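Not every chain is included here, but those present sit where they belong.
As written, the chain order gives the labels A and B, with residue 1 at the start of each chain.
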């Protein structure tokens, strides 16, 4: 961390600042110029509150050099974290496909989709029970019943399940869910993240619509600080000025996150684009960019899906996508190659 | 709502669609062109699920004409909603100032700030007890104790209080809080919004960092649909590419929201800019643009604030801001003038 001091900084205040920094076990190096004096801080600055320092009278600006996270930092944990669920090893060399409908709608629907995506090579079943919807007038999910139907599909197919939690009061209902998903709108729901940090369940953490990669990793850090290190990151598109797809899928996030952290990185080509015919090209591109897996919406009857049918694939389309992403995988980028 | 049909749309599917729309009490008008046929829907389309329609095979695109909200819509409720708390009438011609520290830190701090902002004309005291912080290593607020200290300051000064809730499990602690604030990160925490809709407390709903005005109003609609009509909107800056201030304060949101809804609209010049010396010009500008009030951070010792000190005013600076915004108010824009 580098602190830029104001011209003619009061020397008494400066001494106080230096003592305080030394108490935080930081070494302080001064570089005095004609117009500007800068202080270099050497040591672990993860927990230094940058806003508090910026508020000091004698400080003009502060530049952070060290990343503000530790548990998720690849510098301190060079080996990849691999999250094992069922037959999937998320974070390994394998490309893991997670597939299923946006919303669970009926026993028949979820079991039928589960069987077909399993046959196409998916290792996990996704399905929404609690649905965050922008409008209070839109379908809000089957809730508890949706989770039960998912568990039935799991029983029938053996596929572990992924579903989204919307509030920490729902946590007890997720006991038999294999991976708990935290959606984009909840990426900074810190009370929820802290509670998930106290569980031993893998957490699939989706990037917020306007969250920087650093903020995404800090949200993972909230979970990991509680003791739960099984965090899976997921790029799902960011909000920009462009409106030709629902969001802008940020695929450079994949290699950047793989460098910043040791956590697995998935990509969601369905929600990010919102358009079913973009799912194939974006799935291929995400795989090529080195994603550890894909999470894809599949519905046995897209035109009648109760939510987001527009972005769903039919099982046949998903089978084609699966075949093609597995084929492209050996030619794709890998962080370690 | 206008539905654009694909060329050569299957006539059987088209009949089904038309029947289904008529069942929703909508009238259907067809305009057939050489290349394109469009359907105009007449009636209340608030609850029509646009994503579901878009997923139909025969539909190329859909354009919404009517706004997707009703309770908050000025078209249906032309009179301004005025929220009365203590001596403040938020939404009336009066400019309401809400002031106080980012975080409650001690009894002495909060009471001292409360007294001085009251003397300067603030009608409500704000103070954070539960603090959403990007990093798990940053100060997280005094929590329950913070709320108790706020209540003491309320007792001592008579100022009603505003504080932020972070999770619905905290709701019982807010019994004596006068206005419950929902922060930008929770603007789309729908479980929380629904629960707040069942209370009879005024809710101060801050715009999400990357939320459109339409999404903000739909979040208000979540609360209002539950029966609680006392919702106060607050513009607090949006995330853009520009980094010279913390966020970009979107002041055109003020007259636009006043036109879209009958709800009061506040502006937060402190969090949006993150820079104390911008608070005065942005407070004047927000008032001029027709805001119903301002929510401003004031700390009796900004350099030692445990969070966001950099954007806090001293009581003296706040007194100057208050004096100047009250002076400019009579020359400002008003939706009804």
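Just so it is clear, a contact is a pair of C-beta atoms (placed from the backbone, for glycine too) under 8 Å apart; a residue touches a chain by one contact, two chains touch by 3 or more.
The structure presented is a predicted model; accordingly, all values stated were derived computationally and were not measured.
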Please report the number of identical subunits in the complete assembly described by this file, where 2 are shown.
4
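The rule we apply is simple: only the chains that are shown with their structure count from here on.
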Indicate the whole-number Å distance between the mean C-alpha point of chain A and the mean C-alpha point of chain B.
27
For chain A, which residues are in contact with chain B within the complex?
46-47, 49, 51-52, 54-57, 68-69, 132-140, 166-170, 185-186, 188-192, 194, 209-210, 215, 218, 221-222, 225, 239, 302-310, 312
